[in-house]
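Heads up, the thing below is written out as structure tokens.
One chain of protein is taken out of this complex; the other chains stay put.
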Amino acid sequence: MLRFVFYRLALLIPTFIGVSIVSFAFIRLLPGDPIMLLAGERGISQDRYAELQALYGFDQPLVVQYFNYLLGLLQGDLGTSIVTKRPVLQEFLTLFPATLELSFCAILLAIVIGIPVGVLAAVKRGTWLDQTVMGTALVGYSMPIFWWGLLLIILFSGILGWTPVSGRISLMYFFPPVTGFMLIDSLLSGQAGAFRSAVSHLILPSIVLATIPLAVIARQTRSAMLEVLGEDYVRTARSKGLSPARVIGLHALRNALIPVITTIGLQVGVLMAGAILTETIFSWPGIGKWMVDSVFKRDYAVVQGGLLLIAGIIMIVNLIVDVLYGLINPRIRH
Amino acid sequence: MKRFSFAAALLAATVLSGAASAKTLVYCSEGSPEGFDPALYTAGTTFDASSKPVYNRLVQFEPGTTNTVPGLAESWEISDDGLEITFHLREGVKFHSTDFFTPSRDFNADDVIFSFERQLKEDHPYHAYVEGASWEYFNAMSMPDLLTSIEKIDDHTVKFVLSRPEAPMIANLAMDFASIFSKEYADQLAESGSMSDLNQKPIGTGPFQFVAYQPDAVIRYQANPDYWNGKQPIDDLVFAITTENSVRQQKLLAGECHIMPYPNPADIESLKANDALKVDEQEGLNVGYLAYNTQQEPFDNPKVRKALNMAINKDAILDAVFQGAGQAAKNPIPPTMWSYDEEIEDDPYDPDAAKAMLEEEGVTDLSMKVWAMPVQRPYNPNARRMAELIQEDFSKVGVDVEIVSYEWGEYLERSKAVDRDGAVLLGWTGDNGDPDNFLAVLLGCDAVAGSNRAQWCNEEFDALVQKAKTLPTQEERAELYKEAQVVFKREAPWATIAHSVVHMPMRKEVTGYKMDPLGGHHFEGVDLAE
Partner (left out) sequence: MAQSNTIITKGAEAGTRRAMLAEFWYYFSQNRGAVMGLYVFLAIVAIALLAPVIAPHEPSLQNRGAFLVPPVWEAGGSWDYILGTDAVGRDILSRLIYGARFSLFIGVVVVSLAVSVGIIVGLVAGYFRGWIDTAITRVMDVILAFPSLLLALVLVAILGPGLVNAMIAIALVQQPHYVRLTRAAVMGEKGRDYVTAARVAGAGHLRLMFRTILPNCTAPLIVQAALSFSTAILDAAALGFLGMGAQPPAPEWGTMLAEAREFIMRAWWVVTFPGLAILITVLAINLMGDGLRDALDPKLKRS
């Protein structure tokens, strides 16, 4: 088992180097010059431009720039944002908890609803219930979530006034970030109502972000369950007279969950892509929005560092999923 | 349920302020500040969060105007040759006392010298205190060339020595980059090795002192109890950062904030109609224009440019793009600026005459490019839509338009090229309220291949503008600027399209808010009615 983990880790190294080259190269290829962008309508003189190029290190050959970048990387230095002049890593770490909190709630929502619904659909295969569930799941799977978010805002914030429009917590509550997770911090603050406020701000964005993973998990659970329900040992268990609940809960579900766990792991990438749109719509101060803004502002350092960090996270999560999968299902280890 | 949350909210508010009567003003700002040292940055959003609430300058703009009035300097004299300006500093001004800094002395000449020398001198310890510090505005206003030295005469007298007489200098010193910092605080930070805190935890003399900032979410300030101009009527000031304007609007309607900038033009009517709100408006100090490339055929012919100008239906643009939040422009400078020439008559909208004029000049089957900016600017809330309307207008006079757009930085860069193909939609917002800041910067010969997007160098115009810069009095300068506007209108290097009208929706209980023609957002003197 340990060898398997090490093998998988070793495989990550070339990929990670590839990712670092890609994120570095991409940014150099971006047309539009951050210096020009900063100068705006005012423009900038040739001399001054050269000065700034030197200041940001853009005047050096690409290979030297990449080397310096790698060197910094090894020391945990991802460079400094050209726009805010703050270290990229520091910006990432301040904003990441917001994305993590949102993603966590979304995936939790997707699992808590998706798995039971998928099991139910499988057990009641062919009934109107199955069809409704699967129809709904397919609609969810086909949803343009940026539009879905707007619709929910119109309905719940605009017309009904039930949920706040954007942000993470009502401004009335003010406490220093301890963990960066608003749900935890609001509880720690001891301020009455703060937790409630944080939850109400999370609802709509979580629903929007959960939509696609929920649909995928429900569908995957159903088909995994169907497959398992057809297996011999389930039939045997059934014929032995075990109650259907026991058969489904104990024998079938446990085995059906193996592929579902993989699916859940794969949703991390989906969540990150979804976070870009969801955070943009709800003004959620996380890294999805940060990346989009930085792409538009041509903030080289941020896009480069952000791409690298996000890719790194996805790679590590995938690794964990692989290892977990290997643990549950020893057959695929080799 | 409702009552519970209200009680909880009340409780929280009480806990927050420690006093039941605390007044909190919430401003739904449009973006995160880049930092809190205004001299490092150029964005208005950053100035709103740093220089405006936290700092003062030697000279300040009188609220609601572009006139300069005393700030931290009570008075000043300019020598006869125009090369020396002596400032007499206000006494007894206190820097903020916060949980991260307690001042031991009042504001004095050392602070002034520190604030400028860090930008001027390359060997100053604070010249490169954050990575990539480039002092953009200081450079953009030519301060390194202009400032020979800054001398301390005594604790409360400072002399600026210039390399040439420069009429707009006083106005420059009222700009955000000229904010006065505490040297004592900077020294303390240098000692403790945390210099970059100067940009993260600001200490100034301004009406509000900094409390906390959560990136992309919220900035908190509280009233400076020792403010030299009197403590503010509100106790706490909160910036709720909300980038989407439709979301900002929702928050304003829901009472989650009291005041917001940059509403959707489309929604202004409905905001005005709302009983809980009022909407202030003012003409912005800006101009949106379409700059022809006057070095490219057939646009090198003033008559062709004039004809195209006559083909543009400005009223339709004001309707569809500005949704009424704009005013048709006839001059290159905005009407709120001194020396604006009221006498000038705008080109009439007359497609038939325009078509005839084009035919007269032998221009048929013309196809051209119109460049549309990819971003929303105060002088042009939707350049693409504007370009589409111009496309329609021009098609009526037989001119075929292709709309092109680039990423914003590239757009700015590419549009500078002398051999650029096509006419460019762009605009300008004034920095210091001086006409020179429009006419020389945007239309002077020196600016060709730079900020002069029309690539237009007219000797007559240029001579007038250059001369005006050296004259001592505003009246004399205004005369020349008016003449220059006549030349501009005759030669038509641009189609002047519009000046925006800036709207500021706020809840009815907000009192004392004054709109800034320079586009900033100030909360000094603002109160909340009970």
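By letter and in written order, the chains are A and B; residue numbering begins at 1 in each of them.
Definition applied: a contact is a pair of C-beta atoms (placed from the backbone, for glycine too) under 8 Å apart; a residue touches a chain by one contact, two chains touch by 3 or more.
What you see is a predicted model; the values in this text were computed from it and never measured.
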| item | value |
| --- | --- |
| Residue in contact with the excluded chain [from A:Phe58, A:Tyr141 or A:Phe175] | A:Tyr141 |
| Of B:Lys303, B:Lys369, B:Arg385 or B:Lys514, the one touching the omitted chain in the full complex | B:Arg385 |
| Absent-chain interface as seen on chain B, which is shown | 245-246, 249-250, 264, 266-267, 270, 316, 319-320, 374, 384-385, 388-389, 392, 405-407 |
| Residues in chain A touching the chain absent from view | 11, 14-15, 18-19, 22, 26, 29-31, 135, 138-139, 141-144, 146-148, 150-151, 153-154, 158, 223, 226-227, 230, 269-270, 272-273, 276-277, 280, 291-292, 295-296, 303, 307, 310-311, 314-315 |
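The rule we apply is simple: only the chains that are shown with their structure count from here on.
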| item | value |
| --- | --- |
| Computed distance of Cα centres, chain B from chain A, in Å | 38 |
| Residue ranges of chain B touching chain A (in the complex, touch as defined) | 5, 8-9, 11-13, 15-16, 26, 32, 34-35, 40, 42, 130-134, 136, 139-140, 199-200, 212, 214-218, 220, 238, 240-244, 247, 250-251, 254, 256-257, 406-410, 412-413, 416, 426-429, 441, 447, 450-451 |
| List of chain A residues in touch with chain B within their complex | 31-34, 36-45, 48, 51-52, 55-56, 80, 82-86, 91, 94-95, 153, 157-158, 161, 164-168, 170-174, 176-177, 191-194, 196, 281-283, 285, 289-290, 293, 296, 298 |
